[in-house]
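Only one protein chain is missing from this complex, and each of the others stays in its spot.
Chains: A, B, C, D and E, in written order; residue numbering restarts at 1 for each.
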Amino acid sequence: MKFAVLVNEGPYTHQASDSAYHFTRSALSQGHEVMRVFFYHDGVNNGTRLTTPPQDDRNITNRWSALAGEYDLDLVVCVAAAQRRGIVDADEQKRNKKDANNIADGFRISGLGQLIEAGIQADRLVSFGD
Amino acid sequence: MKFAVLVNEGPYTHQASDSAYHFTRSALSQGHEVMRVFFYHDGVNNGTRLTTPPQDDRNITNRWSALAGEYDLDLVVCVAAAQRRGIVDADEQKRNKKDANNIADGFRISGLGQLIEAGIQADRLVSFGD
Amino acid sequence: MSEEANQSSGQVKQFLYVNRRAPHGSNYAQEGLEVALIGAAFEQDVVMAYVDDGVFQLKSQQDTSDIGTKNFGATYGALGDYDVQTIYVEKESLEMRGLTEDDLMPLVYEDEDDDWEEKPMINIVSACQLAEIIDQSDVVLNF
Amino acid sequence: MSEEANQSSGQVKQFLYVNRRAPHGSNYAQEGLEVALIGAAFEQDVVMAYVDDGVFQLKSQQDTSDIGTKNFGATYGALGDYDVQTIYVEKESLEMRGLTEDDLMPLVYEDEDDDWEEKPMINIVSACQLAEIIDQSDVVLNF
Amino acid sequence: MMLHTVNKSPFEKDSLKSCLRLSKEKSSILMIEDGVYGAIRGASTERSVAEAAKTRSIYALGPDLKARGIDLEKLVDGITVVDYDGFVKLAVESSKVQSWM
Partner (left out) sequence: MMLHTVNKSPFEKDSLKSCLRLSKEKSSILMIEDGVYGAIRGASTERSVAEAAKTRSIYALGPDLKARGIDLEKLVDGITVVDYDGFVKLAVESSKVQSWM
């Protein structure tokens, strides 16, 4: 079965990102397809490589990046939500004349249309948020 | 009278940062002192210079930076909360071996002790959050 | 949009947006509305439902000038231009909040099948009716 | 800490932390606890209050291993080491949630004025008593 | 006396209810942000708010009422509307400020 996952909250602050990760991992390990994980609202904050969580805690961003590497997962950060919250990749950096970017490995920034497309193409869209 | 302000939520997502700004501005314009604005929890996200809000919207980070310039305001971002959420200044960049930083003008990263100190020294500590 | 047009333009699903949050205190309302508009631009069948504090999003005469935030209230008026024709508002949620339909923005759409006549978009429904509407949709997103 | 010691080490205020959120679903609980511990390290008078879903923070036998988050439950046990002696838990909040004092972690502190005897930190209070405690503190922080 | 602020809708969250339960008589309560929805006359919350207004001073932030389209003529009896300057003045006049979020 083809899943899509929506994550609306940032890492650490709310459990949503953890729940979404465990759900996604379980779906993949059961042999299902997860066609996309879409990060919207504060969820875009999952996609920064600048976090340094305590050493005895999970690294939420790295965990997503690793899962993306393992399963060729499409991690999409919403551009409009990202602009409001300061999540920037090389293209956005150039376009908005910023002096740095902070996107993490395996994440890409794209439009809300990617969420709608996921809703159309997936058999199930599952949301996690606050 | 000497005020301190605590901001627990990020820009745009919740109104807390807007309310804190209007309160701080009003206190200053009435001749009160605001000894510190402390950003904790998701509030640390107010301190990134990488946001690009829509042109017809307010720029929350720049507005804080401007107020800090105008009134010599002490804008302090909590280091522990910032590490979890990827808010980084030059020192933190070096210390945690990151390849970029994103702190905005007028903000500084420091410890939670700065909040306790504000609670001790200020006549009133006013919190804004979700 | 006719049944044939739907089929010729690819897969069309009914997206139901269940809006349960008050506006302004957080931006779930605004970012939820942005998703709905994009969904409509993708020629999907978009239906909006407002329940709980979500009914406050449709309150008339909202004016954010004194809190300095962007007033996205006008965007609700654009829903009709995006071929969104149906807004369900739960009766129980309105009543609990001391509101009636007269307190809401008078949102309309132009019915292309009826000589572009302006028709009201807002339908007040019971919880029971709304449960049925939720059940009948293809994709449900809560904001 | 004696009255003199307090005064010689500078200004001491009573910081009351009112914890109203459940743990794990968000990290208000964890980050609130971190503030309280820092406050105690600053030799301020720290009092903790747990009301509403905050009482769930003190539930015994929490084990986050299966959700993979950091288990900060042990940190509550450290409160006593930081000279925090008083935890107020609102009775009404416990009852509404089907909990009694027996469901909570058995938190203790060592009383230096009484030959380091271990004494319980948790005091179950009524809403009315807690309102008085809030009113008597110098700085109140809600998490 | 203390100033309590409430910034959450009383229909969505338990913040106002807890504030009313845990604030002493004669204290001040200021509704801000989504908290101002608690000021609406005719809502299910009217009775408890009107009752509280007999023993406490209840305020609502005007800019937040205006943002939400709440008619000042339709507030629960006994609520006073203030602006941000009034919020600061209330904080000055009160012994301390507690935020119910």
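The rule is simple: a residue touches a chain if its C-beta (ideal position, glycine included) is under 8 Å from a C-beta of that chain, and two chains touch if they have at least 3 such contacts.
In this text the structure is predicted, and so the values were computed from the model without any measurement.
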item	value
Touch partners, limited to displayed chains, of the chain removed from view	A, C, D, E
Residue numbers in chain A that touch the chain omitted from display	1, 3, 8, 15-16, 19, 22-23, 25-27, 30, 32, 124-130
Positions on chain E where the hidden chain makes contact	11-14
Where the unshown chain meets chain C, residue by residue	18, 20, 51-52, 90, 92, 127, 130-132, 134-135, 137-140, 142
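Throughout what follows, only the chains that are shown with their structure count from here on.
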item	value
Chain D and chain A - chains in contact with each	B
Pair sharing more residue contacts (C-beta pairs) when C-E is set against B-D	C-E
Of all other chains, the one whose Cα centre sits farthest from chain B	C
Mean-CA-position distance for chain E and chain D (Å)	28
Averaged-CA centre spacing for the pair chain C and chain B, given as whole angstrom	35
Rounded Å distance between chain B and chain E, as computed from the means of their C-alpha atoms	26
Of all residues in chain D, the ones touching two or more other chains	27, 139, 142
Overlap residues in chain B, where contacts from two or more other chains coincide	12-13, 15, 19, 22, 41, 54, 80, 125, 127, 129-130
Chain-chain contacts as defined at top	A-B, A-C, A-D, B-C, B-D, B-E, C-E, D-E
